[in-house]
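A protein chain is absent from this complex, but the other protein chains hold their places.
Up next is subunit A:
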């Protein structure tokens, strides 16, 4: 067939397809609802193949290629319904993913909690060590923050009720920032994640060891125990996700490093989704529960212990398929 005849006989179909594309791109008529889109796209693809095979001019081929590229973009989009997915992910997918990457989670947990416990113990035994890590002024203000005289604990001690909201926003920003940093730096063959886990363990350890000596010890521990269940776990999991990236670069196995990294990243981003949810919960607790001075420490310890047990049970047990009897 001569090119002109080919153009003349299909011109209208191409124009119609282009109009449909325009609508789909402006999200007016989603592709899924258009019964005609798939067949029209396939017809266009076969026209393109024919035009190339018959050596038609490059203007025609460019035009068909342009349409095919846009059609491809609209047809092959994978955006599942987020609502149904989220519930399933939280109940089943996330805890399974955590257990599947258990080695990295354990390594991250050991780094963070090991540093924390070691440093806290050292500072408790030799209080002067604290001053070689944090400046004296900062330590004093931390002590002041958790002093039993305040009705609100944590940062900005003398705050109003409306300030709970400010603190919530601050915690969300600050913690998610730390978690993302811990994750992303895992690309440096895992060293970045290990560093941030160590660094956070060091900071928290020094503060914990230091305040345990003073009158602020009890309020401090009652303050951190509740949201700590979510916050420390979230940092650990972010670190584990980062270590996964690093390990893919160190030991890619039978894959190329690029492929291994892509696979590891796909799995790691699942952990990151969970980390974000955990940190939102942690920020809510930190701003609206942990900081309330009116709740007795005993209640806080009880609730905190329950939260820790709940988080661990969730990560260890949720999403297991019951064994067939």
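Remarks
The rule is short, and it goes like this: contacts are C-beta pairs under 8 Å (C-beta built on N, C-alpha and C of every residue); 3 or more make two chains touch, one makes a residue touch a chain; residues count from 1.
The rule is simple: contacts and distances are computed from a predicted model.
Missing chain, UniProt protein name: "RDD family protein", from among "Sugar transporter", "RDD family protein", "aminomethyltransferase" or "Glycerol transport system permease protein".
Looking at A:45, A:281 or A:295, the residue that reaches the missing chain in the full complex is A:45.
Touch with the chain that is not drawn comes from one residue among A:20, A:97, A:115 or A:185, which is A:185.
Annotation: of A:65, A:113, A:147 or A:203, A:65 touches the absent chain (contact as defined above).
Interface note for the absent chain: among A:265, A:284 or A:318, the touching residue is A:265. Of the listed positions A:166, A:218, A:284 or A:318, the one in contact with the omitted chain in the full complex is A:166. On the side of subunit A, touch with the chain left out of the figure occurs at residues 1-5, 8, 18, 25, 41-42, 45-46, 48-49, 55, 57-59, 62-63, 65-69, 72-73, 76-79, 82, 160, 162-163, 165-166, 168-170, 172-173, 176, 180-181, 183-185, 187-188, 192, 245, 258, 261-262, 264-266, 268-270, 272-273.
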